[in-house]
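One protein chain omitted, others in place.
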Amino acid sequence: MSSLKKLTDKTLFLPLFCMILVLLINVIKSPDFFSIAIKNGVLYGRLVDILNRGSEIAILAVGQTLVVAVSAGTDISVGSVMSLSACGCCMMLAGYGVNSTTELAVPMIVGMLFGVLLGGVCGAFNGLLVSKLKIQPMVATLILFTAARAIGLLLCDNQITYIRYEPYKYLGNFIPGIPIPTAIFITIAVIAVISLLLKKTALGLYIQSVGINSRAARISGISSSKICFLCYLICGLCAGIAGIVASSRIYSADSNNIGLNYELDSILAVALGGNSLGGGKFNLAGSIIGAYTIQAITTTLLAMGVSTDQAPVIKAIIVVIIVVVQAPVFKAWMQTRSARRLAARAAETSGKKEMAAK
Amino acid sequence: MEEQVLLTMRDITKTFPGVTALDHAQLTLRKGEVHALMGENGAGKSTIIKCLTGVYERDAGEVCMEGAEGNIWNRSTQDAQNIGIATVYQEINLCPNLSVAENLFVGRQPRTRIHTVDWKTMDQRAQKIMDNLEIHVDVTTTLENCSIAIQQMVAIARAVDMDCKLLILDEPTSSLDDKEVAKLFKLMRTLRDGGVSIVFVTHFLEQVYEICDRITVMRNGRFVGEYSVSELPRVKLVAAMLGKDFDDLASIKPEGRVSVSDEIVLDADHLSHKGTIKPFDFKIHKGEVVGVTGLLGSGRSEMVRCIYGADKAQSGTEQMRGKTLKINSPIDSIKVGMGFLPDDRKADGCIGELSVKENIILALQARSGIFKRIPRARQVEMADHFIDLLKIKTASRETPLNQLSGGNQQKVILARWLCTHPDFLILDEPTRGIDIGTKTEFQRLVLQFAAEGMSIVFISSEIEEMLRTCTRMCVMRDGEKVGEIEGDMTQESVMSAIAGGEKK
Partner (left out) sequence: MKTEVRLPQTRRAMNSNSLLLLITIVLFVVMYAIGCMIYADKGFSHVQTFLNLLITNAGLICVACGMTCVMLTGGIDISVGSLIAMDCMILAYGMGVKGWPCIPLLIAVLLIGVVFGAVQGYLVGYMKIQPFIVTMAGMFFARGMTAVICTDQISITQDANATFYAWANQKIDLPAFLGYTNSKGKLQIPYIRPAVIIALLVVAVIFLVLKYTKFGRSLYAVGGSESSAVMMGLNVRRTKMRAYILSSFLCSIGGICYCLNTMSGSVQQARGFEMDAIASSVIGGTLLTGGVGNVIGSLFGVLITGTINTLVTTNGKLLSSWANIATAALLCFFIILQSVFAFLKNRSK
């Protein structure tokens, strides 16, 4: 019994368990799930698809993990910010008011950086509200949740802007000659940069300290508000990057649809990753695994005939199960139940011993 | 004059995992009296109150109250309320957004015939209650717009209106000014004359002598004594609380005293923080160990928090080695070489889920800055050094801090500050919860660091400890620094200084 508990206590247990479960279901349903082939010089296969399409969620999950860890709150604006950054990028590349172009008005990298910058600005806005004005994170991010998409729509003059310029599609699809989808590289890059930042500087330590006990952190010399602000800024930048990737996939900026429902997915990824939504210690690897698990769930549901509009039902149920299991009330109830069971068993065995002794 | 007994508590015992909070404690209350309950930290006064009011369930003991049958076991606050016991805490347990009248009647609003809330009757009855208690306030005002004193009186009025026989006031005067305290005392006298018994939990000596009839002193979970205020001189009260028998005092010379240099390391002039500490001056020389003594709540922690910047000073100036300091937050102090071990280890010190190693190097990391990460090898080296030096009992340096015992957690937080090699270190109750052997070790370390040139402020409830290490003592009482003593210090002289003398 205790060895089982040791296993379940490991930080990565929950995400790995869920991932393995989903993969098993897939393999049972379609035995060729794990097959990977190279066609037309690029990798094909269900698995590749999951890794590719899950990139946005993984990138978002990185930023969301930090926000949850430092402030015990969630950033629900990430989906809308993705849309805003996509629109900003496409507007820069096409020029304002132009809805389809084959020529770029500015170098591609400038447009992309602009989009990411927009994401950063949104993150800074959220960070200010939360860290300086001490507004609840969910409420503060509510504002951009409403407004960012609308601003994006305005930037693109209320139309879908198409960038029909071949290299622009590379980011969300494939760079000629490289069989691995580019998005995977981007994700690896983001994860690498953030991980380096967390490990090579004291940032990881500070975030956890502030998240666990911000008063003690302050006494020890850490500026809680600066760290909090930084986390929201990073989250905004991640949303910006994810938006550019999403835009590149469809070589356009579809303000109404880019990033739609991605905020739930990112929060779900963090929760599935074994991170407590109450803040404190965090595990980036868990969130990444959680992100790809969610993508796997979405893909599985799609394969089973559940449309993207209907999939949220399953995800909602999963979210509820996870938070209920994590809830202190539930844990206390489980403890009293197991204590009672142990006591009953002890009473039984002592009763049996008495009987045997007689 | 025969005074009737309202409540007796005998042989009350309560243990928590690893800690005996109450050990055969007792309390006797008479009708129509104001009874002070006093004791230092860990004395058990809040625990015994919570056992009485149903917040905790005691392990053993007898509670008898007039009007209720047999041995009383209150398992919830509702049970306590039903037999006439009401508590008013320091954090006002009312709803700040509701009016005074509504707060008085939450959960029991007067109803009209159609069963709706009858606002008119509620306001009228509320006004009558307040007038009867001679509290002059417009009952329709929102509670949060009333002063804290009025809010407390509303809480008391609610308790009184619900027919309480025993009213417990838990540190009610901590945030009141003199005029408000006078108003509160007037109300307490009115209630007392009306037959209500009041338990007054406090640490303000002067107030106890002003309003109370009798005092019960507790220490380390045990009952020390019950005294009549008129028969107990202040010094004896202090002695009872701090645990020294008045007749048993001996002069303890500080061991291994080193001559103190003339160089002033820190000079604080007229620092203050609203609501916690009145303006004070403070100087410390290089290699000096200064003690801060006084009862709990007298302002000891508040003074050093103000010096360190944990509570930003709202007046005055601070100079370190002649250079004026601008302290906006703790990091500024850390950067000029200050260190601060807070007394509330749990709230201000422990970062529970982080490992022992991470907790130890935290302040040093903060001083180095976010980009200059302390290399792992060095972290391990420092952690091991302090685990060894302070004999910290832990499975490994990676164990989460919250798995260590309280005393060992304390050692880790101390290690955090020693790690930064400060020039000026403030230790607020560093040995609380630590075994005797280590306590002596600490005192030796303090003297050693002082000899090496560190200036140290040492706060402890145990005067003996401070006498062994300090060359000078600041005396605090009731929220301000009332003096200093140095030279030939004895337990007796220190306690007299704490107790104070004649009222001004």
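Order as written gives the chain letters A and B; numbering starts at 1 within each chain.
Everything below uses one rule, namely that a residue touches a chain if its C-beta (ideal position, glycine included) is under 8 Å from a C-beta of that chain, and two chains touch if they have at least 3 such contacts.
Since this is a predicted model, take the numbers as computed values, not measurements.
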Contact residue for the chain not shown (choose from A:L21, A:I36, A:V193 or A:V313): A:V313
Listed residues B:M65, B:L94 or B:I331, member touching the removed chain: B:L94
Per the touch definition above, residue among B:M9, B:L27, B:I83 or B:I135 touching the missing chain: B:I135
From A:N99, A:T201, A:S225 or A:N261, residue that would touch the chain that is not displayed: A:N261
Interface with the unshown chain - residue positions in subunit B: 77-78, 81, 92-98, 102, 106-107, 109, 116-117, 119, 134-138, 141-142, 144-148, 150, 183, 186
Subunit A, residues in touch with the chain not shown (by the definition above): 74, 76, 129, 133-136, 138-140, 142-147, 149-151, 153-154, 158, 261, 264, 267, 277, 307, 309-317, 319-320, 323-324, 327-330
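Methods note: only the chains that are shown with their structure count from here on.
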Interface residues, subunit A side, partner subunit B - complex: 200-203, 205-206, 208-209, 212-213, 215-223, 280-281
Residue numbers on subunit B that touch subunit A, as the complex places them: 310, 329-331, 334, 340, 342, 347-354, 358, 362-363, 365-374, 416
